[in-house]
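Some chains omitted; the rest stay in position.
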C-alpha cells in the first residue's frame, strides 16, 4: 500500500474505503491506471474488510479473486471499497469496487469478488 | 511492463513467456511478491498471447480475469506464461501461469483465466 500511496479513508466492521491519488508512474501511456494497480487496491480493500471481522491474532491470506474491468480507470484519485459478503471462521468472501474520481464524480471502473483465508498465526507459538 | 522490469522471453503464435527479476520494491515485508504484481504479469502474458493471434491493427482490452494464489511468490525471478485457450474474432480466452524461480526450480505460484476483447482501432480512421 505504501508503494502505491494508498491510505485508509474509512473503516467500519466489515467495510473499508481506501484512497489513492493518481500517479503517472503506475499508469499506461494513455493515462489509465493499470489493471495490476486496480487489483492491488481492490485486494487490499477486501483483505482489510475481512480483517475487521476476525479475531485478534489472525493473519489473512488471499485465496483467489475475480476482477471485471468496466471502464477506463482515469481520474485524479481512486477509491477502493471492500465489503464482507459472508464472514467465516476459515474463509471470508468479500466484494470490492474501484471508483475513479474526477471533478467530484465517482465512476465505477472495476469490481472484485475475492475469497480470503484466516490464519491463526499465534497458534504456531 | 517497464515499471516492473518485465521482458518477453519467448513468443509463439498463441503463447508467450514473460520474465521478471525479483525486486524488493514491489514485494511485501516478508519478501513475497504482491498479488497485484503477479496479476499485472499474468494479465500482460494473457494479453500478449491473445495479441499474437489477432489481425494487424487490433488493440486489446482485458474484460475480466480470475486469479488463484497457490503458493508464496518468493524467488530470484519470475516467469509469466500466457496461452490462448480459445481465440475469437471479438473475445479470446487465455490461461496464465506464474512461476517463481529459485536455484533453477520453477514453482507454480498463481494461475489466471482471462477474457480479452479485440478492438479494431484502425476502423475509426
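For this structure, a couple of remarks:
The first chain written gets the first letter, and so on, giving A and B; residue counts start at 1 in each chain.
Keep this in mind: a residue touches a chain if its C-beta (ideal position, glycine included) is under 8 Å from a C-beta of that chain, and two chains touch if they have at least 3 such contacts.
None of the values given here were measured: they were computed from a predicted structure.
Here 2 copies sit in place, and the number of copies making up the whole complex of this structure is 4.
Everything that follows uses one rule, which is that only the chains that are shown with their structure count from here on.
Between the two copies, chain A and chain B, the Cα superposition rotates by 180°, quoted to the nearest 5. Annotation: 21 Å between the Cα-based centres of chain A and chain B. Remark: chain B residues 3-4, 25-26, 34-37, 39-41, 43, 61-69 touch chain A in the complex.
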